[in-house]
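Following: one structure in structure tokens, then a few remarks.
A protein chain is absent from this complex, but the other protein chains hold their places.
After this line comes subunit A, so read on.
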Amino acid sequence: MCLGIPGQIIEITDEVRQMAMADISGVRREVSVAPVVDGPLDGLIGSYALIHVGFAMALIDEDEAARTLEALQGLGEAQETLDAMEDGARALEGQS
């Protein structure tokens, strides 16, 4: 919950709500980019961010993203986060 996970912003999905699609370890998930907005949202496409419980909390470079992901995998936390994202998707359907 506390460690977050790196993801790449690939598309802005909702300008008003400041939402974007992120690629998180191969999984697509809509996240809020509100904490890292500093100008037009389009500028974020392609950037890497540390994502905590669905919010991009800090922009990082690609190298840092790779290192962080590796560290999270070492701790088993990357999988835990991906599982949590799946739980979240199921919760919306009322199955979890």
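Methods note: a contact is a pair of C-beta atoms (placed from the backbone, for glycine too) under 8 Å apart; a residue touches a chain by one contact, two chains touch by 3 or more; residues count from 1.
By our rule, contacts and distances are computed from a predicted model.
The UniProt record for the undisplayed chain lists the protein name "Hydrogenase maturation factor", from the options "Electron transfer flavoprotein subunit alpha/FixB family protein", "Cytochrome c assembly protein domain-containing protein", "Manganese/zinc/iron transport system permease protein" or "Hydrogenase maturation factor".
Touching residues on subunit A toward the chain that is not drawn are 1-4, 17, 29-32, 34-37, 50, 52-55, 57-58, 60, 64, 67-68, 70-71, 74-77, 80-81, 83-85, 87-89, 91-92, 94, 96.
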